[in-house]
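Only one structure is covered here, and it is reproduced in the block below.
Every protein chain except one is present and positioned as in the full complex.
Presenting subunit A:
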Amino acid sequence: MGRARLYPDEPSGPFPSPPSTIEDREGRDIEIQAPGELTTDLDAVVEMYDRFDPTDRAQGIPPTGEDRIRNWLETIAEESVNVIAHHKPNDDDIDVDSGADSGGDVIAHAMLVPDADDPAAIENNSDIEWELAIFVLQDYQQAGIGTHLLKHLLGHASDVGIERVWLTVERWNNPAIALYERVGFEASGTESFEQEMSIRLE
């Protein structure tokens, strides 16, 4: 689709693979997992995006309103590669609203979506380019979760044979750009309101 994107010559990595449990800078236990398919965890992810502060939207995503969020995720769910972060309640936190062990709420999500006209026909994940996005709920931002989640997404991507990952980010979104550069993304392509960045995986 469209013109050819540039990628760094040097691959980045290795990155950690999910699942992992990390402690964030606020001392919260955060569990990072890669669901086999997003469809299994769809409700919990929809709920997270429903709680997402619309002022933090980027280039029109996530959409607002539960129906539109579900619609958006369903459209990309099947062929996408995902990592999800749950806040695991500590033993001393009393989890009042869920009887069963829910594993805690989803508080962050990152994904890769194939840039292909017919995603169902993909034979090798390395044949195509994958677009990345990451979202961390406001109450959990700036605690290191975004960095961990991004690394685990790239680790998981590498495990399933993905080599080329790109994204666009609003040029003024300094937190996101800092995060991407830290793991090895480099600016590529023309700059306009959005900066395009790319990374090559081992």
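Methods note: contacts are C-beta pairs under 8 Å (C-beta built on N, C-alpha and C of every residue); 3 or more make two chains touch, one makes a residue touch a chain; residues count from 1.
Please note the rule applied: contacts and distances are computed from a predicted model.
Student: Given the choices "Fe-S cluster assembly protein SufB", "Phosphate ABC transporter ATP-binding protein", "Electron transfer flavoprotein" or "UspA domain-containing protein", state the protein name listed in UniProt for the chain not shown.
Tutor: So, among "Fe-S cluster assembly protein SufB", "Phosphate ABC transporter ATP-binding protein", "Electron transfer flavoprotein" or "UspA domain-containing protein", the name matching the hidden chain's UniProt entry is "UspA domain-containing protein".
Student: Check the options A:Glu31, A:Asp56, A:Asp115 or A:Glu186 and report the residue that touches the missing chain.
Tutor: A:Asp115
Student: Based on the whole complex, identify which of A:Ile76, A:Val136 or A:Leu201 touches the chain you can't see.
Tutor: A:Ile76
Student: With the full complex in mind, choose from A:Val83, A:Ala133 or A:Leu154 the residue touching the hidden chain.
Tutor: Checking each option in A:Val83, A:Ala133 or A:Leu154, the one touching the absent chain turns out to be A:Ala133.
Student: Residue by residue, what part of subunit A touches the chain that was omitted?
Tutor: For subunit A, the residues touching the absent chain are 1, 3, 58-61, 63, 72, 75-76, 111, 113-116, 131, 133, 168, 190-194.
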